[in-house]
Each structure stands twice: as C-alpha cells, then as structure tokens.
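The complex is shown incomplete by one protein chain, all other protein chains being positioned as in the whole.
Our next item is subunit A:
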Amino acid sequence: MVTALLDTARARRVAERVPDPELPMLTLADLGVLRGVEVGADGTVVASLTPTYSGCPAMAEMRADVAARLREAGYERVEIRTVLDPPWTSDWITESGRRKLTEHGIAPPGPAPRGGPVPLVLSPTRPAVPCPRCGSADTEETSRFAATSCKALWRCRACREPFEYVKEI
C-alpha cells in the first residue's frame, strides 16, 4: 500500500515535469492540463490530460511526451486518458506557471469569465492587460488571436514592445 502510494507520487512527479510543447517554459502541471496520475495495483500508470482548446493540435504530442517520460522512468504500462469534463479553464494555470509566463514576456490570463450565459460586450473598453516587460497598463490589443489557440497579440504603448497574452477562458 505504502509502496503504491510512493509509486504514484513518483509517477506524478515524472508526469508533472513534462514541458508543454507550445509553451515550453511551462510544465503540463503548470498549464493545468495534467488532471491526474494514478498507479494501479498491476503497475499500470494512468495519466489524465485535458485539452486547452477542442482543436489544440498539441494534444497528441503531449500524450506521447507524457507516455515517453513515464516509460523512461521505468513504468512499462502507461495509459493516457483524455478528460473533457470539466473543461479546461485558464484559471488552472498555476501561480508558478503565471510567473514563468511573465518572465518569458507572455502576459498571463486574468480571471476566466464565470459560467452561465455569456454576455456580448460591445464597448471598446475591455480591461487592459499589463505589459509583462515593463508592467505598464498603457497597452492595446493588436489581434484577438495569435500563433496558438490559447494566445492573443498585444502591444505596450509605454515600452513599445509587442507581447503575447494567454486568453482567459
């Protein structure tokens, strides 16, 4: 029993350290997509992942990376499960994940909108995202979409630097 618990803790540590393929400064645990790691009585490791966006093309790579790292750590039987419910929210990005994003010039998301009917907001005054480089709030959105599903493009009027911003969903 104790061995199994220790083993689960070890397997979790291995899976938690796997970097995200698109935001490699974050681990899958930082990003909040690793939803669980269990080691069964027969030694099978079951790791659960959830996609950030339905069409996220990095899912296959994440799955393969987690399985590969676990096998390298000596777990022969590895099973990766997809968890769709509850859906990923940017609120699951950890504090350390947010810090690492900022350190790499990517603005972390604000609080995700609450559930329920989603109101349409047509006012141009959406809250400004603080610049991850200089901290200025004098920023503007340049594109609601960027190189990956989870980011938008912004620029800072104070330090003149463009930056990416992880959208809150």
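Rule of thumb we're sticking to: a contact is a pair of C-beta atoms (placed from the backbone, for glycine too) under 8 Å apart; a residue touches a chain by one contact, two chains touch by 3 or more; residues count from 1.
Here is the rule we go by: contacts and distances are computed from a predicted model.
Between the listed names "Phenylacetate-CoA oxygenase subunit PaaI", "Glycine cleavage system H protein", "ABC transporter ATP-binding protein" or "Na+/H+ antiporter subunit G", the UniProt record for the complex's undisplayed chain reads "Phenylacetate-CoA oxygenase subunit PaaI". Of the candidate positions A:Met25, A:Ala128 or A:Leu153, contact with the unshown chain belongs to A:Leu153. Interface note for the absent chain: among A:Arg13, A:Arg81 or A:Arg99, the touching residue is A:Arg81. For subunit A, the residues touching the absent chain in the complete assembly are 21, 48, 51, 53-57, 59-61, 63-65, 67-68, 71-72, 79-89, 113, 117-118, 120-122, 142-147, 149, 153, 167, 169.
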